Structures are given as C-alpha cells and as structure tokens.
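Here it is: the structure, laid out below.
Only a single protein chain was left out; the remaining protein chains are all shown in position.
Let's look at subunit A:
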C-alpha cells in the first residue's frame, strides 16, 4: 500500500516537471532572433510564403494563446507537421524511436549484465588480478572516444574479419517487414529466424559501441558501492547465519548496493534513448538522434522541437521508473 501511494505521489510530482519542460521547448522556436518564419524559410522567400508559414506556426496570435494551443496539441499526442516532408511528426518519429529504443535496450543489457557482475566480482575479490584487470578495462572503457571505438569495430569486425555488418538495422536486400518497428519482435512474430539473426548481427557492433561507456561506469560504481556494503554489520550477520558467501554477496550485499548503481543505469539509459547522434551516424542507424540531426540540417524547427520534447519526456519517465525502483528495493525510501 505504502509503495502504491508513494508511486501515485511521485507520478503527480511529474506534472510541474512536464509543464516546465513544455514551456522550455515552446520557447525554443520563439527564441529565434527576428522572425522565425523568415529564419526558417531564408532571405529569398516571398512575403506570401512567410505570411503562410506564420499562419501555420500560429505566430500571429499572442504568445499565451500560442502556448495553450501548443499545450492542447501535444496533450492530444499531436506533435505537429514536419516542414521538410509535410508528414505528421507523431507518425514519422515512431520508427526512429523504435530503432533507438531497440539499440538502447541491447546496449544497456550488455552494459548492465557485464558491468554489474564485473563490479561485484571485483569487490568480492578485491585486490586480486581479476579486480585489477576489470578496473583497468573499465578505465580504458570510460576514456575511449565512442566514435573512435565505433570506427575501430567497423574496421576490425566488418572490414577485416567480415563477421558482422557495419551499417543499418537489417539486410537492405531483404528488409524486415515492420509491424511494431522493433525488429527483434517483428522477426520473432513472423517466425523469420534467418531475418532475426540478421537483425541481431546488425545490433552487435553499435550495441557494444554504445554500451561500453555505461558498462565501465556501472562496473566502477558497483564495485565501490559493494565494497562499502560488504563492510556492513548485516553482512557479517548474514555470514554468522551460515549463509554461503555467494548468497551473502548476491542477496544481502547486492540489494543494498543497488541504489547508486540504479541511478547510473537510469541516467545512462536516458542518455542513450536521447539518440546517440555520433554512433547512429557512424553505424547508419535510423534512430532519433539521426532524425533530429537531419532536421537541424533542414532547419525543420517543428521536428527539432518535437524531437526534444519526446527525448526530454522519455528522460523524465526513466527517472520516474528509477525512483519507483528505489522504493521497491529500499523500503526506507517511501517513508521519507
């Protein structure tokens, strides 16, 4: 019950955050110096075209009317129309978002499974050769520029060894028939196992490139958090009960050590979901980062605006999820 009421309270606290966010995003397009319509269309546009665009953007109304119109629009899920393609952004952004989400999930699974376990083992066998190696790799991991890692992966695994494809989400000669836009799901639902294998192969290189920095950060945080917890009195109590060291570490210590680790996982997931522009560009990944990147090139302001709104909303929702997980893991939190 306490967990439920905490969750509801926490969800209500999102409303001011989301409103604030909408104001910032709303201001972006209005903060362009001079006439936004003119800036968007360029110097050579005809006055008629500029006037039409002002009408489309609602720029002739007072700003507060514009804001409420905008708010009404986004609450109903309408993100506006792309100036470049003329299509509804709500519909256009879907596949990009799915591509980014799929890549993020794969990267974070890689980062969390390896990072958390490496951190635990490092703390368990503190000052052993495993600990030294793992922490050295983690240090290299956080220090490596992601675009360089991506390029090296492509050169080695795609170019030299020819094991894995270097760009795209699927084999372009035999594209996946998208239903949900999550290709792993789509191919499984269609029972196309060779297609699934193609999709998985396309995910490996960008997934590893994106997951390396989060993995290294997670490993280091897990290690230091575990080292602190392993000295706690309740860990000694658990051992005094006759519990095997494995369970002492993975049950009693880990659950207590998870809070800072979870924070990092949440933040990193949010960052990746924002679309890693560099990685998506290198690997030709049709994700949100590339969508917005292209829109910037096209000066497609409604797309930029909506893209930022979507990314910011996802970030806030992930942090909400992390907060709820805190309360689930540590019963003391919901009473604070």
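Convention: a residue touches a chain if its C-beta (ideal position, glycine included) is under 8 Å from a C-beta of that chain, and two chains touch if they have at least 3 such contacts; residues count from 1.
In this text, contacts and distances are computed from a predicted model.
The chain not displayed here is annotated in its UniProt record as "Peptide ABC transporter ATP-binding protein", chosen from "3-oxoacyl-[acyl-carrier-protein] synthase II", "NADH-quinone oxidoreductase subunit M", "Peptide ABC transporter ATP-binding protein" or "Glutamyl-tRNA(Gln) amidotransferase subunit A".
Note that of A:256, A:279 or A:305, the residue touching the chain absent from this view is A:256.
When you scan A:105, A:146 or A:329 for touch with the missing chain, the hit is A:329. Across the entire complex, the residue among A:167, A:232, A:271 or A:320 in touch with the chain not shown is A:232. The set of subunit A residues touching the chain not shown comprises 232-234, 236-244, 252, 255-256, 329-332, 335.
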